[in-house]
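To start, I am sharing the structure in question, which I have written as structure tokens.
A single protein chain has been omitted from the complex, and every remaining protein chain is retained in its original position.
Each chain carries a letter (A and B) given by its place in the written order, and its residues are counted from 1.
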Amino acid sequence: MTYMHIGKDFTPPDIEGKVTGAARYAEDFRRDGLVFARLLTSPIPAGRVVSIDASEALAMPGVLGIFTADDLPESKPPANPALAKEFITYIGQPILAVAAESEELAEAAIERIVVEYERRPFVVDPLDTLVEGGPDPYPMGNSLIRTGEAAAGTTASGTGVGQIKWTSDQVASFRAGRFPTGASFPEEWMYGDVDANFAQCSTILEEPFVTIGYPHHSLEPRTGMAYWENGKCYFHGSLQSHTVGHDALSAMLEIDPANLVFINENTGGGFGSKIFPYPTMAVTGRFARKLNRPLQLRITRPEEFYIGSARSGMQGWIKIGLRDNGRVGAVDVAIVGDAGAGGGASGGSAAEHISIMYQPEAMRFRGMSLYTNTAPRGAQRGPGQNEMAAVLSPMMDKAARQAGIDLVEFRRVNAPGMDAKVGSRQGVLSSSYYPQAIEQVATLFGWEQKKTLPRQISATKVRGIGVGEGYHSAGASGYDGLLRIAPDGKIYLHTGVGNLGTYSYAGVLRAAAEALQCSWENCVVVHGNSDLHLPHSTYQGGSNTIFTETRSSHVAALDAIRKLKTIAAAQFGGAVEDYSIGGERVFLTSDSSKGMSYGEAAQKAIELGGELSGMTYPEDIHRTTQRSVQAMQGTGLIGVAKDTLPKSGTAPGFAIAMIEIELDTETGKFDILDYSGVAECGTVIHPMGLRQAMNGGGVWGFGMAAYERHVYDPQNGLPANVGLYQGKLPTYLDVPLHMKTAGTDMPDPQSPVGSRGIGEPAQGCAAAALMSAISDALGGHLFNRTPVTPDMIVNHIAQNSFNTGDLKTNTF
Amino acid sequence: MELIRYRNDVWGEEVILGVSWDLLWVVSVTAFVLLAAHAIFMAALAKKKALPSSEGKRINRHDAIDRAFHWIMAGSVLVLIATGIAPIVGLRISWLNIHWIAGLVLTFVCVFHIIRAMFWQDFKSMLIGPADFKEPFDETIKPGKYSFEQKGLHWAMTVLVIAVAATGIILFLNINSPWWQRPSVTDEGSLGIYFLLHGIATLGLVAFSAVHIYFALRPEKRFYTRSMVTGWISEAEMKENHDANKWKPE
Partner (left out) sequence: MSSHDVMPEIGLYQPVSVEDAVGLAGQLAERGWLLGGGQDTYGWLKDRAKRPEVLVDLKGIESMRGITETADGIEIGALVTLTEITRDPLITERYALLAQAAGRVASPQIRNVGTLAGNVAQDARCWYYRRGLNCYRAGGNLCYADTPEGMNREHALFNTSRCVAVTPSDTGTALVALEAQMVIRNASGERVVDAEDFFVGPNLDITHMTVLGAGDILTAVRIPAKWANAEFYFEKVADRNVWDFALVSIAAAMRMNNGVIEDARLVAGAVQCTPRRLSSIESAIRGKARNQETADQVASLATEGAQPLNFNHFKMPLMENLVNRAVRGHVV
């Protein structure tokens, strides 16, 4: 299909600001009378606040007040409180905020505040709390209980803290890499006859594994600034999403959503940690109201480590069975998830990755989510799926090698195609061109040629090649589209999509421009400020935006087109169906001279009123959208609609990568010689955006595989690697200069422009491919954990026994 | 001036770190001033008495093994003080190993000494009874083997050495040694108290060592020092300073 805009590069409107530095983030905003708040954070990993004496601080000139948990509604565990009091559960947890006329004063005031704490037992490794007699991270227990529907990786309502314990023999058995007989798992699902299918498998592999969580390290810490005027709260924040968080933030501040103006034009990364409003936003808004002053609560880099969320970790056991033909016959997996001090672990999502990427004929998952006194966890780019992809890839390689099958052929045999099933319920997909993606990347990388290359490059260098796969569900439906054609002919494309740095907020609007057949130069992207009247849009998480919001953009455009034709028909006679659009005109199909420009039609819409100019609107649109339409009434032709397009099954995002590395056997270091990645995300709507997603995700995948992890000292609960330096995010010289990426560019039938999302799989496939390549370079050795760092490689080659084993986590 | 040093522990809670080393100077200067005053007083005001002759019959006061114990103890205490103080005053020497080795030597010698004193020596000769308290105020009362001052100094040193050795052993257990690896410290407050006691005992040891050395060098006491080298005192020294009814040398 030939498109005007879809599949073509464009310059998103925020590019110039980002290149020149003119782009403003929450921290950059000032307001007359602005005061500065800083946090006092917990020095202990577990306990409670006994007393706070702030008298000396409050007596300091320029210090305006403190804000504590008592100023907030009560928060019950395991919900992550904005400020802790009865349940301190990790070092770095905010206890109170102090506001002063300057940041320097606020910091000086913090030093004058005396907080008395009562310490409680703490734990940093889930298996240490799981064992009978082990310390619990909360006084009431150690595990997440889902009492209702709650999304993985969130502390949404419907959760509680319970207690799970295993016998020491069961924990010892699990640590030793065996399934702990008789052990209880609160989460369990199964499809097919697992035992019967294992019996038919000729290759059986049983392995333990550990994936260590690590922080999001969003480059823009979650600073907020708020002020109250005329009963309204103006909030400059940092969210991935925009309007979808509006109601939640209003609820945090206990105000009518109509009285909240949320401003957030740019966000410096969120990666899952800023999908929805987070607890500290309540402090910012409420403290500003309490002081009746504009207030900025700046979050520092270390604070961002503590409260900025982190990927959860896994300690697991897996049994994989392959049939003679290489098909995965059965998988049995048990996962103990590290949910940190709050949030949930992602074992279920990890199991989902296995279920879709290898399509086992039978599968069982048993899991649990355990708390530890480490930083709270939340969704991070493909939570569950990506870390499972990384640690699973070399294990699957081992199974394939044992079965005598080429690693790529093995993926081919098991690839999820159009008829693929996913997860416990074995649901269907909207479409899948994943088998084509395998062929595309194999060609791009030159797998057949590379696998014949000698592994030994020189006396100290060995080659490794690997393949990795990533998956995430990538699309939803039911959100609203909104646009306005002004009398001057400009087309204002309103979106409530957050600008989290992927440019998708603008990319999805191209679907509207495409439908309206208008030039992009004539379009104005309206976003980032709820005072600009934005529609209710999807959350920016879960690779969701492209699929979901091209649909809502499209339906808004269809509504506008219908109205254009209605106006033209009223003007020139005939039926609506008799009219066409083109060249930013609406005209009689049979006589194009009978028509009017979009601007003229907009003027007519104002004159005619009714639904044409937004005086009335569909009842099914969200109240956020309704408010926006109300504010725009009579200003032009309003296109507004809820996405009710057909949607069934899961819209998948797939990616596959291949990597060639050169590993130095004397240092444990490696260079990535070739990275090839292909996304299966339906039609590519923005090639540069896709390249960016694949490259960025790839780099972070390298981080997951070989660099980043939480390290906590079990003696005192201290985190060892708080900042960007200690966090060891890969740097420019750790990643290849050129990464080859592409997309299958084949349309999903459930998207009007054929597109699906790709954010998370881009990381998973890279991490998995790198893990696969490292293992390949070392003769198929399994480290059974992520990340794999140079010390582990050196120890392995030296054949000593010093690598951390025993399923220990949050450790070197 | 602070007496005790405090620090925050790993969780930010204030705990004792140890004694303030400002006190080292206080103790040193005080000891010096007092001893200098004593020396001046003795030189200027005290009655001059002729020293008894060291010639004549020799009376055994210290067996060779006890003398060896004494000098080994003295040496180890001095080494401990020197190596302990070196880093405090900023001397860059590799002191730690010497310190704990000297500490072990002192501990072992002390244990031997205590056992020997209790079972093989006249333990009672070192005990202080109510009658001993009259001795400093009545020139007619002469002591047995040990004078009231000697007993007092000995017991003070005993308490201090036991305190410094006991706390030193606990601290030693908290560093790496050839026999064990350093353990985790779960209670920094307790560790600080051990350091505090070790420091206080050290200050006392510095003071009493100074007193001990001073008196060992004083002319009228020097024969005791000689006896700690050679083992004997003269009969004249015995008669002049001791009551033969109370001390019957073998």
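Heads up, the rule we're going with is that a residue touches a chain if its C-beta (ideal position, glycine included) is under 8 Å from a C-beta of that chain, and two chains touch if they have at least 3 such contacts.
In this text the structure is predicted, and so the values were computed from the model without any measurement.
S.K.: Among A:Ala26, A:Leu39 or A:Val753, exactly one should touch the missing chain; which is it?
M.R.: Of the candidates A:Ala26, A:Leu39 or A:Val753, A:Leu39 is in touch with the missing chain.
S.K.: So one chain is hidden, and I want to know which residue out of A:Ile6, A:Ile110, A:Val171 or A:Ala379 touches that hidden chain in the complete assembly.
M.R.: A:Ile110
S.K.: Identify the residue among B:Asp132, B:Glu188 or B:Glu237 that touches the chain left out of the display.
M.R.: The missing chain is touched by B:Glu188.
S.K.: For the chain that got dropped from the picture, name the residues of chain B it touches.
M.R.: For chain B, the residues touching the absent chain are 7-10, 12, 17-18, 87, 90, 92-97, 174-176, 181-185, 188, 191-192, 195.
S.K.: Touching the missing chain, which residues of chain A?
M.R.: Its contact residues with the unshown chain are 38-43, 91-92, 103-104, 107-108, 110-111, 298, 300-303, 460, 666-669, 707, 711-716, 718, 720-721, 725-726, 728, 730-734, 789-792, 794-795, 797-798, 800, 802, 804, 811-812.
Note that in this section only the chains that are shown with their structure count from here on.
S.K.: Write out the stretch or stretches of chain A touching chain B in their complex.
M.R.: Touching chain B from chain A are residues 43-45, 117, 119, 715-716, 718.
S.K.: Using the touch definition from the top, list the residues of chain B that touch chain A in their complex.
M.R.: Counting only chain B, the residues touching chain A are 10-13, 184, 186.
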